[in-house]
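I have a structure I would like to understand better, so I am pasting it below and will then ask my questions one at a time.
For this depiction, one protein chain was excluded, whereas all remaining protein chains were kept in their positions.
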Amino acid sequence: MSYRLLGSILDSASRRAPARAFRLVHHTALMLSVAAVLGITMQSAPLPQPLLIGFVLVVAGFFLVEWLLRLFAAPVLMQPRGRPRARLRYLVSFLGLVDLASASALPAALLLGVPPEQAFAGAILWVLKGMRYAAGFSLIGRVLRNERSTFFSVLVAFAMVLLLAGMAEYLLEGETQPATFGSLPAALWWCIVTLTTTGYGDAIPKTALGRMVAGLVMVLGIAVFALWAGILASGFATEVRRRDFVRTWGLVAKVPLFRALGAGVIAEVARLLRPQRLPAGAALMRKGEPGDCMYFIVEGEVEVALEPSPVRLHGGDFLGEMALITGEPRIATATALGETQLLTLDIADFHTLAGRHPELTGAIEAEAARRRKGATASA
Amino acid sequence: MSYRLLGSILDSASRRAPARAFRLVHHTALMLSVAAVLGITMQSAPLPQPLLIGFVLVVAGFFLVEWLLRLFAAPVLMQPRGRPRARLRYLVSFLGLVDLASASALPAALLLGVPPEQAFAGAILWVLKGMRYAAGFSLIGRVLRNERSTFFSVLVAFAMVLLLAGMAEYLLEGETQPATFGSLPAALWWCIVTLTTTGYGDAIPKTALGRMVAGLVMVLGIAVFALWAGILASGFATEVRRRDFVRTWGLVAKVPLFRALGAGVIAEVARLLRPQRLPAGAALMRKGEPGDCMYFIVEGEVEVALEPSPVRLHGGDFLGEMALITGEPRIATATALGETQLLTLDIADFHTLAGRHPELTGAIEAEAARRRKGATASA
Amino acid sequence: MSYRLLGSILDSASRRAPARAFRLVHHTALMLSVAAVLGITMQSAPLPQPLLIGFVLVVAGFFLVEWLLRLFAAPVLMQPRGRPRARLRYLVSFLGLVDLASASALPAALLLGVPPEQAFAGAILWVLKGMRYAAGFSLIGRVLRNERSTFFSVLVAFAMVLLLAGMAEYLLEGETQPATFGSLPAALWWCIVTLTTTGYGDAIPKTALGRMVAGLVMVLGIAVFALWAGILASGFATEVRRRDFVRTWGLVAKVPLFRALGAGVIAEVARLLRPQRLPAGAALMRKGEPGDCMYFIVEGEVEVALEPSPVRLHGGDFLGEMALITGEPRIATATALGETQLLTLDIADFHTLAGRHPELTGAIEAEAARRRKGATASA
Partner (left out) sequence: MSYRLLGSILDSASRRAPARAFRLVHHTALMLSVAAVLGITMQSAPLPQPLLIGFVLVVAGFFLVEWLLRLFAAPVLMQPRGRPRARLRYLVSFLGLVDLASASALPAALLLGVPPEQAFAGAILWVLKGMRYAAGFSLIGRVLRNERSTFFSVLVAFAMVLLLAGMAEYLLEGETQPATFGSLPAALWWCIVTLTTTGYGDAIPKTALGRMVAGLVMVLGIAVFALWAGILASGFATEVRRRDFVRTWGLVAKVPLFRALGAGVIAEVARLLRPQRLPAGAALMRKGEPGDCMYFIVEGEVEVALEPSPVRLHGGDFLGEMALITGEPRIATATALGETQLLTLDIADFHTLAGRHPELTGAIEAEAARRRKGATASA
């Protein structure tokens, strides 16, 4: 099997058919095996134990093969490409270690004599393989990294409140309730259960002063929630804006209409457009619907069902602007012929742009007028 | 009964009297029947069972009639209008299926021999009919759609933490507390109760290590809350700005004063104005009150109670600007004669606008001076 | 007692000595009487019952006198002033009714034969009198009003989830746990306790399917939290910006330096300055400290302790700009002589402003140079 084929199958970001098929098999195996592990630890599972055990072992074998293939294909899989020692880097990377553990931990534990139920429970660890495929993780990770110092301060404040309130309840309740507040670790258990507003009810202060401290701890628990939420909300707003801009900027720069306007306008336009990807056969707009946005085609082909004969638009063309200018419904249905990358500009931003850059909307209107004359109307 | 009349009664967005009357009846029937269902399942309800059962059956009949009428009137009700097969589209739409289920599930269940109490409990499903009328749902839906990838990543992270922490507690507590941690599904139940900070207290770790893991799970639970809140807060800020702009832009473009200034200024003004709808007889401003905003009339008629004789203002007129310019209280009371659509501009934005577009405030001041001369003062 | 004197004592926003003294007495009486009521309902309060009862009755008498005086002085107290029938408006206003209830409910209940403990518990209602004095309520109210449609939609969604999940658990758990899930109202009690993540633990699903529904309910509970937090966060950001701008705009327009620059620059400057109020004797800046902001005096007098003789600055003057220009520490201590209203401009905004409006910072630097020559240095 060649490097290239393996790479195209195992690449977690590829949109091609072999990669998609592999991901489907991988995710199905992962989820079914986790369900099987749950059944193995139950007294009376809905399926017979040997079947479940057999299935989990087969999946472990599959993950072993996957790990070997990823190791072999590391030179074409590891980012950034072209750097030396790709296989070594894969071996010691976090996901590489997760793959290795998923492949080998279960058989190793069974061979070493760990009780079977516990060994199989360890197979739960392979849910970590899912991290390779969750695209939003990197955004969340970046926000947490940007805000780490404030986040850490809240954690330090949380620990201080925990220790001080635990101490207070130990002194106040320790004598009357020795089982639940009789030592500092016990009081800390009460305190974390209360500070996170979990409230199991296994330890409850009884004295008036102890209850006042407890009430304060609960209110501070809410404040910690609120602080984190506030920090993260402001961090997300910044980071999402940044990510969307980078993604859109690359696409906008490919459209000749915008490229002609220079880097300054491209940066501004990129703040307003939203990338959208359509599968083959999907309808962009339908005749008779109200129009609230227009489309720029970056890659792919779109067919507009005009009378008497349909028209095909390609990368660099735009459509749907008539509805924004006249306010009337779409005059034709448009369908993506293959997988198509679009940029959408909604009506609000169209008019903002029209105000600031009359030359741009002028170009759009000129093109639209030219099309209408040439019997190439846009919907 | 004609299409048109039916359409005007059943249209969920219409502000006309027949539609309002229908909505009042519909919502009252919906809420009373849910209350009746609650009573039916109780041992000792405050009202006799036969009365409650009879009422729920009557409401089911009413919903059956409503479904038939909606099906019949689908060609004038379904958005976008004018597309073919409107009845079929209604039949298979989500709200159409909810209407059908509300109309037929209860009699069908009773006929099929389902125990009556369970059959009636199923009538609770018709609360879903309320989704047709809640305007904010579409905004929430759009935010969730925009943020779906990040939202989904938090859900995946949530599931990973759930499985890994459940596994840890199963291994740590399973032997000493077989009833509550003796299988992975049992440990997962503990884990979701703790990770969401619900904390029933039916399963509580006892070992020192188990409690440390539990403390970590609680803190991560708070972090998941905070992550979602942060993602949604940033998503709402973006989407609300966009929605308000589209709504206001359409209204601003109807006011001649703004239309004269061109698309660029309209887009900017639309960011500052807020639409407001007043019922007939409502007072916009009262003589002697401090004035913190001015009004532009889009549709409807407003009477200003000036001495010696009141003055009527119509669509395109504005009022209340004197208080913003001079800082003095309102000099007259103004009342809406019929239902009136206004745009309000508050004092902060008035001064921002005055700074950037002196020609606009110049036009307002010129008009105000002209009015004062012509004994048509504004409050 | 004259109107004017009463008005100056009872005006909840006044900063003058009689009003402050009245508020001190009022708030102390309010808080002590609430504490006394708590004691009255206890078996063994730390103070004798007759003392507590007597104190609460005295406070009720004080509130009766306050209500009569507020009624009498309504023409000078009710906003907006100068409108007729001020006493009637006070009588039927929310705060007027609260004042009346605080004054009369307790004696009325005792006369009508309500058991004393319950009559006294009703005195808790007078905490509502505190709403008159909490300035932030109006901001919170305005945000809730702006966001009411989205907020209401979340509440409707919350009610739908509540009813549907309650129905599901009633059907799933009702037979095996008739005491806690045997009727829909009982199941709804479980559901609201779980959906808000309170989790008393008095009703807990036992079946596998029931627990899955419960897990979903908990996660949706988090999502409802997050939705509300997100809606409110975006609403607060908008409303706080608006409020601060209005407040600051009024102050900025009083400073001659800014007034000379025209309405456009005032609006921009008002976005950057922050109002600050200092009591007599407070130090604005201390010699030798690093300087991170400059001050504009709106009202009041400030003394700068320069050698050889101190200098006094008044409304319209500014100080502290040297540290921003040179980056060196403060060269003198400055103290407010009476209560002083300032506007502060921090170093970041000073440089932003310097970039956009060189004429403004030019004027500041010219004035600073003139002062240094005239031996009137600024710190």
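Think of it as A, B and C in the order they're written, each chain with its own count starting at 1.
Keep this in mind: contacts are C-beta pairs under 8 Å (C-beta built on N, C-alpha and C of every residue); 3 or more make two chains touch, one makes a residue touch a chain.
Keep in mind the model is a prediction, meaning the values are calculated, not measured.
From the options C:Gly54, C:Gly288, C:Pro310 or C:Gly338, the residue with contact to the chain not on display is C:Gly288.
Note that of A:Ser138, A:Ser153 or A:Thr326, the residue touching the chain absent from this view is A:Ser153.
Residue C:Gln43 is the one among C:Ser2, C:Gln43 or C:Ser309 that touches the chain not shown.
Residue A:Arg211 is the one among A:Arg23, A:Arg87, A:Arg132 or A:Arg211 that touches the chain not shown. Mapped onto chain A, the footprint of the missing chain covers residues 80-83, 149-154, 156-157, 159-160, 163-164, 166-167, 170-171, 182-185, 188, 194, 197-201, 204, 208, 211, 215, 218-219, 221-223, 225-227, 229-231, 233-234, 237, 242, 245-246, 249, 262-268, 270. One chain of the complex is left out; on chain B, the residues touching it are 197-201, 226, 229-230, 233. Listed here are the chain C residues that touch the chain not shown: 34, 37-38, 41-43, 118, 121-122, 124-125, 127-128, 130-131, 134-137, 139-140, 143, 158, 185, 189, 192-193, 196-202, 224-225, 228-229, 231-237, 240, 286-290, 292, 329, 346-348, 351-352, 354-356, 358.
We take it that only the chains that are shown with their structure count from here on.
Under half of the residue numbers at the chain B-chain C interface are used by both copies of the sequence. Between chain A and chain B the CA-based rotation angle works out to 90°, given as a multiple of 5. One inter-chain figure worth recording: chain A and chain C are separated by 39 Å, centre to centre, where each centre is the mean of the chain's CA atoms. Residue positions 197-201, 226, 229-230, 233 of chain C each touch two or more of the other chains.
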